[in-house]
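Only a single protein chain was left out; the remaining protein chains are all shown in position.
Presenting chain A:
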Amino acid sequence: MSTTLIEITSKQRNSNSWEEPFFINMGPQHPSTHGVLRLVLELEGETIVHCDPRIGYLHRGVEKLAENLNYNQTVVLSDRLDYIASAANNVAFCLAFEKLFGLEVPRRAKLLRTIVGEMARISSHLLWLATHALDIGAMTVFLYCFRDREWLLNIFEKICGARLTHSYVRVGGVRLDFTQEIIDELYKFTEEFPNRILEYETLIDVNRIWLKRTIDIAVVTAEKAINLGLTGPVLRGSGVPYDVRKFRPYDAYSEVEFEVPVGERGDTYDRYKVRMKELRQSNWIIRQCLDKLAETKGEPVLAEGAPDLLIPEKIKEPEPKPHPKKGFIFTGKEVDVVPPGEAFASIESPKGELAVYVVSDGSNKPWRLRIRTPSFVHISAIPELSRGYMIADLIAIIGTLDVVLGDCDR
């Protein structure tokens, strides 16, 4: 059996019609696979015949870890998912936990959450624009974006002390209130930021090479996008106006006005345009929330009955029990720390729809936690999108899907 197989193979090798496919291994250490994505490419010349994403190089078992940490500690884990926009992850986790706990978040905390969520969106989109432009070869945009992202990260540092892994949002509200200094700085930022967006657009928006590299590349029709499970700016680039902030408003999104930008053709350029418009919308949302913050000055930022940072493992309720000698004694009856049940929350994270599903068995730790991250779904769409394009386009496709491997591998 084996000899015949070898014979067949050698026959094929000798005949002229049989050509050995050219495989190339892109990643996990490649300058433009953004982290540790590995793509095994089958090429024909420079054209991609097949692309096979291999993931798992950044797997940390977040879902399993969460089963051994209490609810407030799990929020800290969520920072490490999409580390570019950790505030958005915090919000998703806290929304699910609050549903479980049955907490009502105060209005000021909702506004603050909306502000940090949109700041996270801006910082994520800036990083996306920077790396996407760098991948296509425009180096200057990269540094301009990082300059402005730096400003935003400095504000984050003033808000909560951390630049990347904030854990600013906690179950029942937020950790700290904004100081006046932060509010002033944010006003200054929102004032200046639209000019900065114009600056990036003058560099690449009408650049012929940029247009040639992005228009009609990786076209996704609305139907295909829905079938592939794409969400976020990628889906909206295909013309589907789906935005969780509009459909199932959470936090303070029902109070603010904003538009959901959509594309027409569903190509790389449209997705770029959608994200640029989203930057403006985010800026506008932050501005509105800042104005509303003045109305709620002095109000609490943490819900009443919000769990302490260290949730006790067990709570015992004193219960009188008859005793033969002493009449009766008080013994403890264990009660549930957290109401048992399940909760689901989804938010519009910068990359797409981020959903958290949590099941509680009454202890202080989630019995099971499931996270639906956009990057994982988007990576699974790469083979479908890249077929028939060239290596240079594949780089643009990875960029336009905006994947973060921490988000994908969890």
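What we mean here is this: contacts are C-beta pairs under 8 Å (C-beta built on N, C-alpha and C of every residue); 3 or more make two chains touch, one makes a residue touch a chain; residues count from 1.
In this section, contacts and distances are computed from a predicted model.
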{"item": "Record-based protein name (UniProt) of the chain missing from this complex, from \"Raffinose/stachyose/melibiose transport system permease protein\", \"Deoxyribose-phosphate aldolase\", \"NADH-quinone oxidoreductase subunit H\" or \"ABC transporter ATP-binding protein\"", "value": "\"NADH-quinone oxidoreductase subunit H\""}
{"item": "Options A:176, A:219, A:359 or A:391, residue touching the unrepresented chain", "value": "A:391"}
{"item": "Omitted-chain contact residue, chosen from A:37, A:51, A:133 or A:244", "value": "A:133"}
{"item": "Missing-partner contacts on chain A, residue numbers", "value": "22-25, 30-32, 46, 133-140, 143-144, 147, 203-204, 207, 209-210, 212-213, 390-393, 395"}
